[in-house]
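A single protein chain has been omitted; all remaining protein chains appear in their positions.
Moving on, here comes chain A:
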Amino acid sequence: MFGRRVYPTVILFLLPVFVLYTLIFIVPVIQTAYMSFFSWNGIKSVPLEFVGWSNYADMFSKPEFYRSLKNVGVFILASFVLILPIGFTLALIITSKMRGRRFFKVAYFMPAILPLTSVGLMWQFLLKGDGGFVNKILELMGLGVLQQDWLGQPAIAIYVVVVVNAWIYVGLNMIIFASGIVSISDEIYEAASLDGAVGWRKILYITVPLMRETFKIFSVLAVTQSLRVFGQIFVMTGGGPNGATDVPTTMLYNESFKYNNFGMGNSIGTFIIVTGFILTVLLNKLMSSKESR
């Protein structure tokens, strides 16, 4: 099309996008990697000091760093034990012929669209130690002994955050599962009914196997998105108490913008980029090779 005259169009249409994208995505990636070999306190006039691999050495010798990785692991685990089963069940409900399914869909999806900062802060207050909503409910149920400062206890804070995270994102995953469910044709179900399949058998032997693709996408997302978690933690705990809920992204923020240790921040940034890249490629390969079998 347009023969040789295509190039002026290409340049005119693509150049601005190309420049902006390179400036804001690609150059910063290179800078992150480059600056991870320097020590810098964040003040413009102070020059960078070359320190070799020492930022990485510091990072890998910090117990906090491993705890942040463990917390990512908790997020991944929760995706499979909380979000997957609940999201899938809710998807079955809203795709069934149950009365009120439209209302249910809106109800379940609602938290996912609300501003993360708003729901995060809301839960921060609902989970408060004194006079918090959760504690009050527990008291009314006669479970007063369980009352505590839910986000203030290092031992449980990350699990509380993960449950709130599930509350927020189950609805979104429900929609993804639901679109997988409705893409299965009715004829298959009819044929199965003729063969005597009923109720949960239909779900177990038809719906679940035919949704393999959707589950694969979910799994890849569960892992890669867990590595990117930021807002939920930043809003609810800021990584505290005492770093107990830190994930790599919040650790990056705290090291850099709180403690002015930008060198370490950049080594964490590089770690996130490289790990994310490897995981994405690896998972996609793994998933597609299983398919070809």
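Assume a residue touches a chain if its C-beta (ideal position, glycine included) is under 8 Å from a C-beta of that chain, and two chains touch if they have at least 3 such contacts; residues count from 1.
As a convention for this text, contacts and distances are computed from a predicted model.
Enquirer: Can you work out the missing subunit's protein name as recorded in UniProt? Choose among "FAD-linked oxidoreductase", "Alkylation response protein AidB-like acyl-CoA dehydrogenase", "Carbohydrate ABC transporter permease" or "Beta-1,4-galactosyltransferase CpsIVG".
Expert: Of the names offered in "FAD-linked oxidoreductase", "Alkylation response protein AidB-like acyl-CoA dehydrogenase", "Carbohydrate ABC transporter permease" or "Beta-1,4-galactosyltransferase CpsIVG", the one UniProt assigns to the missing chain is "Carbohydrate ABC transporter permease".
Enquirer: Which of these touches the unseen chain: A:Ser39, A:Ser79 or A:Asn173?
Expert: A:Asn173
Enquirer: Which residue among A:Met59, A:Ile76 or A:Leu90 touches the omitted chain?
Expert: Considering all chains, including the one not shown, the answer is A:Leu90.
Enquirer: Which of these, A:Val46, A:Leu77, A:Leu114 or A:Ile188, touches the one chain of the complex that we don't see?
Expert: A:Leu114
Enquirer: List the chain A residues touching the unshown chain?
Expert: Given the touch definition above, chain A has residues 1-2, 6-7, 9-10, 13-14, 16-18, 20-21, 23-29, 31-32, 35, 44, 86, 89-90, 93, 98, 100, 103-119, 121-123, 125-126, 128, 130-131, 133, 136-137, 140, 167, 171-173, 175-176, 179, 199, 217, 220-221, 224, 227-228, 230-231, 234-235, 249, 252-253, 256-257, 262, 265-266, 268-270, 272-273, 276-277, 280, 284 touching the missing chain.
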